[in-house]
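One protein chain is absent from this view; the other protein chains keep their places.
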Amino acid sequence: MDRRSFIRLTAISGTGAALASCGTPENELIRFVPDEDIVPGQAVFKPSVCPLCSAGCGLTVRLMDADADVMRNGKSGVVRILAAKKLEGNAAYPVNAGALCARGQAAIQTTYHPDRITQPLKRSGQRGDGRYAAMSWDDAIGEVVKQLDALETAGKQKALAFFSRSNRGHRSALIAHFLARFGAPASISYDIFGDEVLRRANAISFGREQQPTFDLPNARHVISFGADFLGTWNSPVSQGHGYGLMRQGRSGVRGTLAQVEARMSQTGANADEWVPAKPGSEGVIALGLAHLLMMEKLRTAAAAGRAGAAIDGWSAGLPDYAPERVESLSGVSTARLTRLAHALAERTPSVAIVGGAPLAHTNGLVTALAVNALNALLGSVEKPGGLFFTPQINLAAASKAPAATPSPSESLDKAAAAAQVVLIDGANPLFTAAPEWKLREALQQVPFIASFSTFLDETTAMADVILPDHTFLESFAEALPESGSLTAVVGAAPAAMKPLHDTRATPDVLIEISQKLARPLNLPWMTFEEMLTATFMALPAMTEGSDAWTDAQEKGGWWGTLPARLVTQAAATPAATKPIAYAEPGFDGDATQYPLHFLPYSSSAFLDGSLAHLPWLQEMPDPITSAMWSSWVEINTATAAKLGIADGDVVEIASSHGTLRAPAVVSPGIAPDVVAMPAGQGHRTFTRYASGRGANPIEVLAPARVEGTDALAWAATRVKVTRVSGADGSLILFAGGSREEVRGRG
Amino acid sequence: MSQPAHARINVDLLRPLLRTSWRFYFLVAALGSIVLTALVSWLSQAFFGFGVTGIRWPVYWGFYVTNFVFWIGISHAGTLISAILRLVDAGWRRPVTRCAEVITVFALMIGAMFPIIHLGRPWLAFWLFPYPSERLIWPNFRSPLVWDFFAINTYLTGSVLFLVLPMIPDFAVVRDKATGVRKTIYTYLACGWRGTPRQWHRLETAMQIMAIGIVPVAVSVHTIVSFDFSMAPVPMWQSTIFGPYFVVGAIFSGIAGLLIAMAVLRKVLHLQDYLHPVHFQNLGKLLLVMALLWGYFVFNERLVTYYGNGPSEMAVFWRTQRESFAPLYWTMVICNFVLPLVLMGIRYFRTITGCVIASLGVVVGMWLERFLIIVPSLGHKYLPYSYGIYRPQPVEIIIAIATFAAMMLLYVLFAKLVPIISIWELKAGRASASLAEAVGEGGDARPVARGEANL
Amino acid sequence: MKAVYGLYEDGQAAQQAVNRLRAAGVNDRDITVMSSQPMEDVEFGHMGGKTWMWWIACGGGLLGMATAFGLAWLTETSWPINVGGLPTFAWWPNLIIIFELTMLGAILATVVTLVVSARLGRSSTIYDPAVSDGLILVGVEETSDARVRELQDALGAVRGEIKVVA
Partner (left out) sequence: MPKWGMAVDLDRCDGCGACVTACHAENNISTVGADQAARGRAKHWIRVERYWEGEFPDVRLKFRPVMCQHCDNAPCEPVCPTYASHHTPDGLNAQVYNRCIGTRYCANACPYNVRFFDFFNPSWDKPLHLQLNPDVSLREVGVMEKCTFCVQRIKATTIQAKSEDRPVKDGEIQPACAQACPSRALVFGDLSDPESEVSRLSRSPRGSKLLEDVGTKPSVTYLSKQ
């Protein structure tokens, strides 16, 4: 008995409580024979691909031995397994070049999360109250097959709605094959902060429906319209890597960055010049710059080619975007516009980036087209230091399977309303859908919902049957990075470790379902690995003497120049039928009753809320406010003073569609007429770390759409802010002070 | 200043020892329960983890270290006053010295507990002790905490002996007066004291040496306690003035503590015949002097910081002067400077109650002063990102209150076991006083005590 | 062996008794005087004789200093650990430890000398509780029976009682 337990006993004996020892004492623990040969203390490195965002960075997983609690034939015991310990960037992978963002580091916590769904579940309570009972895999798959057969017999294949995470990569190709052969519409991949608007604009301007990639290391000057490309937008690690080289990569040359946005994002914080602009006016600024470039004969209108033609009045030098008009519309002074224009012209190669909030206004498409035209005018398209499109592999061509293109699906709300059966794979639309879409009510009516999610989030809580998926470390991890690398990349890697629980990989489950249907869909592959192997067989080997697939298992994917037949050709979408002119952004809610613009933004820890369940990310201090475990509203210093709001006070945000309460952070880095709030918190049910914490800004958004697309215009809502009470302790800041110099001297 | 007759001294001073009323048991029970709650709360802190306190990043020291410095401060007046008064052979010291030395010993014991209480892993506190261990590692003698360890232990040994030695003749008196079990105990305690000139001479010489030795040790202890702060590069900590500043603060709070203790004893034990207003006035004047000295040091430190105008120093400066800690700061200035100056400066107010009010103010003020040295500086160091606000938790508040209860408890028990005024010194004083006055006092026939309310 | 002693009201009476004993041929070492407080103002108060306590205290101090220096030097050089760039045997900080133990040595030496030289803890043949009431006792501890009578006369103070102890 050492000194410490002596003190422990005196404390307890004082109160007379017997000290109950918790857990089974060490000597009675059963130690099972490990089923893999592990050298204790020896680290093993295996490749993998990060699943958390669309960037698809390559990982190197460090594995070592660990004792896992296991139930074997009725007795609980411990078995030594090879467990993943740390995720590191894959040094050879072109997208992230060995680096990894904060979210990527925390991806390992999805595998070891205490609230993971460990076996198939069947709903045992009312839909939505989250009470489930265990069931076997055969029953679960049988249930889904039964429901799909019922649809088949009733001839209502169109009534199957499939909510998936992303529409790229082998997984979504398999889903597309499944739905096409079943006769159902294509899967709906609704991602609030996804960039459909930019893809549509790139299709119109450059014929490539794809996110752009920026050659930042060679750029001399970058102007970014609202794109938080160092934080959460597009491919942050690759862009961060490029940014580092842009600044200090070349001796004697230091790239510069100008950021045009209403609220200072993490990228804006690094800008040499931060240009606050009225929300939705980024497009007119881009056109103003183009006007100046053409007027001062720094660039010729014709240089813009097809992208320029998409803008009304382009060939005439954009006469009606004179700096004075641009100043009145955007609030940016003419002197500053001329300075920005000259910077773009003189510090070549220069490039313009657009993304995030500017594309989330009703005029988002015009803004994107304007910036594309500006890029074309600057001659930065497909030029060093400019804008590129990563060559995409054509999976159908590679795997020689017949192309399967299911009929296009409607938007989220219409599809949910019409659905008889809903399958959910890794998406949480209930959390990110606009309230007016009434998605929860629609799903309440759907006869049968099945989910493949590994966590019980808002949408999966509505499911009747849950068939839990492996996490990315326990199954084939794959990704087709749409951007972030100048050469083509196909990320794929086998399972890094054995599954911890009784879960199965969703692609294999889908294949098994397709085989068990009354009318089997006989997909071209028997297992998901077969599908991957088929693709890699078509690719040239990266090292002599071995084929692409064995290389991929060791290096984590394939990268290099694609053979011509495998490259997805630029879609021959016709140039816009009618050139588009700049339109004022429309805002929901009248200006008098709701004076402030509301700007929800993708938070650097949780993106759209899909990562709120990871404790490391909840406790990571936010780069701008240093807040942990909380959500907050950023208000301009002057506006806060006018409304009598002090730092930390609880405020109420009211729009014409909903209200929410959150603590206020008074910040100098936001326009006076804008109120910003990070998305990600405010989950109703999402494991112990995220449930019932903070507020979700999406609950007050208007269901406005971006003209020309059906993407949600999430920045087009006006709100009213009123102070509710003093600080209630829900805002947890890691930092004490936010300024370096001592204020004033008596 | 008339001294009661010889025999009456024995009766008056031994009365608390020989007769105990129910009030004593009630008081001991009350104070004991407070101390017990503090013990249980400390054990719960050791058991559940240090998080039950209010300590946080970056303010890693709070109430516990404030109490530590405060109680080590209170302990200084006792020895310093009795030692100096003994050296200069001030006649009026006789009834005061033991009260003072007792405060020193008990305050030291309470203060010395706090380095253990504020440890994250108290069950390893013995690593501070330089003992040869098979791990071949010794404490780091270059650390101010190890200096604290040596200094406080030396000072504790010194002041305990300084207290105990003059008690031996008093034990002899009690041995002669007491009966039964008490007699056997005190016979053992008096360890054969007979009062031969040889013994008296040795005792007096020993007390002289101890008096000379204890003064530098007392000064060194609080300088070392101030080194705990001035050795660390923290804004408004790293200043050379901290040594004397803390020693002055210590004596200041010590005198205040002594005045309060003497006033309470005089009231409860009916020692009006021994603790005359002149004692309070002399100590009151000393309190006034120390208040001025303390004010001087505070002004000195503040001016140098203000004039130097370093950014991080000024951040702490304004926090205490104007912003979050300003109310505490100005209460401290009023309690430590304005109140003593007014009450002690004006003769009309310098009565016993005046002294007690001023002393209570000074005790509160000095506790606040230690708090305002530690917490604002730690919360606002060089990097503003890492500023922090400290909020004490119940555990710390209970233990802080319990320290005062513990002091009173120990004092009450001591007054029950040992005559609170040194009998033989009083008699020695009376003998020399009567020689000075031509006519012998004789037993002035003042009634022994007004009413039987004794403890 | 017999002990003879007398009790006296005040210093003068006791002093006269002592002088009478001296006159009777008893040398100072055998005369025992007890009082309830140190009698600085009378001659017998100084019969205690010289003491070496001051020098022993200094000796104790030196011993403390040596131990401190040894402790600091041996421990720091036995396992030299670089701490904040300070030298292994850093003089300035160690001076504090050396000072503390010097004072401790001096204090302990004083107390030890006191206990030893004042023969504390040893029982004594004659003691009278009346001493604590302020009376002063003058007597001789061991006398042969023959001399008891003679000493009693010498002690024969006006009011003091004379006692004989076996």
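To keep things simple, chains are lettered A, B and C as they appear, and every chain counts its residues starting from 1.
Basically, a residue touches a chain if its C-beta (ideal position, glycine included) is under 8 Å from a C-beta of that chain, and two chains touch if they have at least 3 such contacts.
Keep in mind the model is a prediction, meaning the values are calculated, not measured.
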Visible chains in contact with the missing one: A, B, C
From A:105, A:187 or A:281, residue that would touch the chain that is not displayed: A:105
Selected from A:46, A:504, A:693 or A:718 as touching the chain missing from the view: A:693
Hidden-chain contact residue, picked from the options B:24, B:92, B:127 or B:404: B:127
Contact partner of the left-out chain, one of B:8, B:56 or B:302: B:56
Missing-partner contacts on subunit A, residue numbers: 41, 64-66, 68-69, 81, 83-89, 96, 98-106, 108-109, 112-114, 230-231, 236-237, 240-241, 243-245, 247-248, 254, 264, 266-270, 274, 276, 500, 604, 615-621, 623-624, 626, 628-630, 636-638, 667-672, 688, 693, 729, 732, 734-735, 738-740
Sites on subunit C contacted by the missing partner chain, in the whole complex: 81-86, 93
Absent-chain interface as seen on subunit B, which is shown: 48-51, 54-61, 115, 118-122, 124-125, 127-128, 137, 139-140, 142-146, 149, 228, 231-234, 378, 381-386, 388-389
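The definition used in the following text is that only the chains that are shown with their structure count from here on.
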Chain contact graph, described as a line, ring, star, complete graph or other shape: line
Euclidean distance of C-alpha centroids - subunit A vs subunit C, Å: 89
Geometric centre distance via CA averages, subunit B-subunit A, whole Å: 65
Chain centre separation in whole Å, for subunit C relative to subunit B (CA means): 30
Residue numbers on subunit C that touch subunit B, as the complex places them: 11, 32-41, 44-49, 51, 53-54, 57, 71-72, 75-76, 78-79, 81, 83, 86, 90, 93-94, 96-97, 99-101, 103-104, 106-108, 110-111, 113-114, 117-124, 127, 129, 131-134
Interfacial residue positions of subunit B with respect to subunit C in the complex: 6-7, 10, 130, 136-142, 146-147, 150-151, 153-154, 157-158, 161, 165, 168-169, 172-173, 176-177, 191-206, 209-210, 213-214, 216-217, 220, 224, 227, 423-425, 427-428, 431-432, 435
Contact footprint of subunit B on subunit A as seen in their complex: 2-4, 6-8, 10-12, 14, 626, 735-742, 745-746
